[in-house]
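Working notes, structure below.
A single protein chain has been omitted; all remaining protein chains appear in their positions.
By letter and in written order, the chains are A and B; residue numbering begins at 1 in each of them.
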Amino acid sequence: MSSGRVKVSGARNFLAHTPGLVRYGSKPTREIQSSDTAEAEILAGLRGYGQAAAYLPNVAYLGGFPPDNMWDVERPWYNKNGEYSRRHPYGEIMPEDEFYGVMRAGDDFDLLWLEESFNDEVRQKLLDHPYWSEGDLERLDKGTPLSQIEEQLAPELGNLPMYLQSGRLIGVINRAHDLDASLFSDVLLENLATKAAAVMATKTLLGDLGVEADSIPYIINCGEEAVGDRYQRGGGNLAKAVGEVCGCTAATGVDIKAFCCGPNHAIAVGASLVYSGLFERVLVVGGCSLAKLGMKYQGHLNNDMPIIEDVLAGAAILLEKQDGEGAIVRLDSVGTHPIGAGGAQAKILEELVSKPLKKLGLTFSDIDKYATEMHNPEVTEPSGSGNVPQLNYNLIAALAVRSGQLERSEMQAFTRKHGMPGFSPTQGHIASAIPFLPHALEGISGGELTRVMFLAKGSLFLGRMTQMSDGLSFIIEGDG
Amino acid sequence: MDLRGKKVIALGERDGIQGEAIGKVAKSAGAEVVLEVTHCFV
Partner (left out) sequence: MKRTAEKAGTEDLIVLLGTPNADSTELYAITMTEGDPAWAGALAGVALGLPVYHVTENEVKSQVDPDIYDEEIGIAEMVLEIDEIRESAKSVRDRVAAATT
């Protein structure tokens, strides 16, 4: 009997440690503009590569530590600095200099000028990267003399200086238009960074899986950036731009926009395209959220913590026709949050969790792990935003109680067994359910996990076009 | 504190109690809802 099964062939997570870009996060930018002391405070609060690479949530995100084992690691986590690795099973944490190089490699309009000696340094480093070759790095053939970069920084030109954490000036992002706010340097910086993160996640996925780039016919990008100009501010299709840099010559693409619920929608739509037979395989990608760098930095500094929102994230997922092996996504398990459901938490969860479970004849406990909003609580708690994954797990447990499948006294044990500590960087759509995808795939093929439900939410109300929130869920399980 | 006849600003949070839910509750108590907001801090 057909149940809309589509193979999830692989998933990869990517991180770039970018302390030099924290100043361009939305909150830091505003604070630096309005306060004399903010810039110095922020710069003093940044941590080095080693600390970011050793940071337990980052290691877990990249597959170097099981999220479930984090229950037993006492907090705080940010001060446990020890040995670190750049590479883990699901991805790497790239240092900031190379990330600037990746941004430049995908820069068709010469928006980003890199200082000439820095350009040559990072070009060489990227040549040493397993997934970059000479042909990919044409735009780094030659950098720009420092004097020309400094000229570009005359205040009236509206360009942004690019720094490393050390304070070294290594480049400039130029605005593409004098009057069109959609083409100002801050927007272009954000979009170039998003593109670079998505490119790295894609290259890692295709490279690790040994999938030829030109075998991909369709790419869906699901980030929250806005690529466009004054007449079409959110025009989009960054997907195709990412595909171009990655050598996906047979592909076209599309962007799916749904706030933080974008990735889950993208996976549901992408899987449907494969299942329908329109495309043999679909690549789903998501780039980073530069605006969220340093978002809660004040809470961190006020609690004597370093600024731990200093990483940009990316993700890539490959969907293919079912072949009897590995893990599959079940299209018959998709739960949605219909417009008529309103804003009551119980109703939302009923649509996203209860209904799909009931439809498939499953109990709440039949789902080994729920992947929900996986934001690292060490980031969110110091500024009063609570522990988001735990709150969501508590709500699922409460729903199970109200459905008569759990006793109130069992709620805590349920969340411990079927949930996880949050480990994702607060990178918007990236943190929403999908951080656990690579872990789920490995767990399913290794037999430790049978069934994982991914449920994501989207805050549509932030755009002021509706009061509604959104959500979508699906179940991934072993095939055969 | 009597909600009947009062004007209410409903300030909710996405993973807590959303603005719309607070609004429904306030209306059932006889208040007029003048603003419904839901915040999301992640």
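One rule holds for everything that comes next: contacts are C-beta pairs under 8 Å (C-beta built on N, C-alpha and C of every residue); 3 or more make two chains touch, one makes a residue touch a chain.
Keep in mind the model is a prediction, meaning the values are calculated, not measured.
Colleague: If I consider the whole complex, including the chain that's not displayed, which of A:Val211, A:Val254 or A:Val401 touches that chain?
Modeller: Final answer for the missing-chain contact: A:Val401.
Colleague: Counting contacts across the full complex, list the positions on chain A that touch the omitted chain.
Modeller: Touch with the absent chain occurs at residues 30-31, 34, 344-347, 349, 384-386, 391, 394-395, 397-399, 401-402, 408, 411.
Colleague: List the chain B residues touching the unshown chain?
Modeller: 1-13, 15-19, 21-22, 24-26, 28-31, 34-35, 37-38, 41
Here is the rule we use: only the chains that are shown with their structure count from here on.
Colleague: Could you put a whole-Å number on the gap between the CA centroids of chain A and chain B?
Modeller: Chain centres of chain A and chain B, defined by C-alpha means, are spaced 32 Å apart.
Colleague: Which residues of chain B touch chain A once you look at their complex with the stated criterion?
Modeller: 12, 14-21, 24, 36-38, 40-42
Colleague: Can you tell me which positions in chain A touch chain B when the two form their complex?
Modeller: 342-345, 373, 375, 380, 383, 385-386, 388, 391-392, 395, 426, 428, 431, 457, 459, 461-462, 467-469
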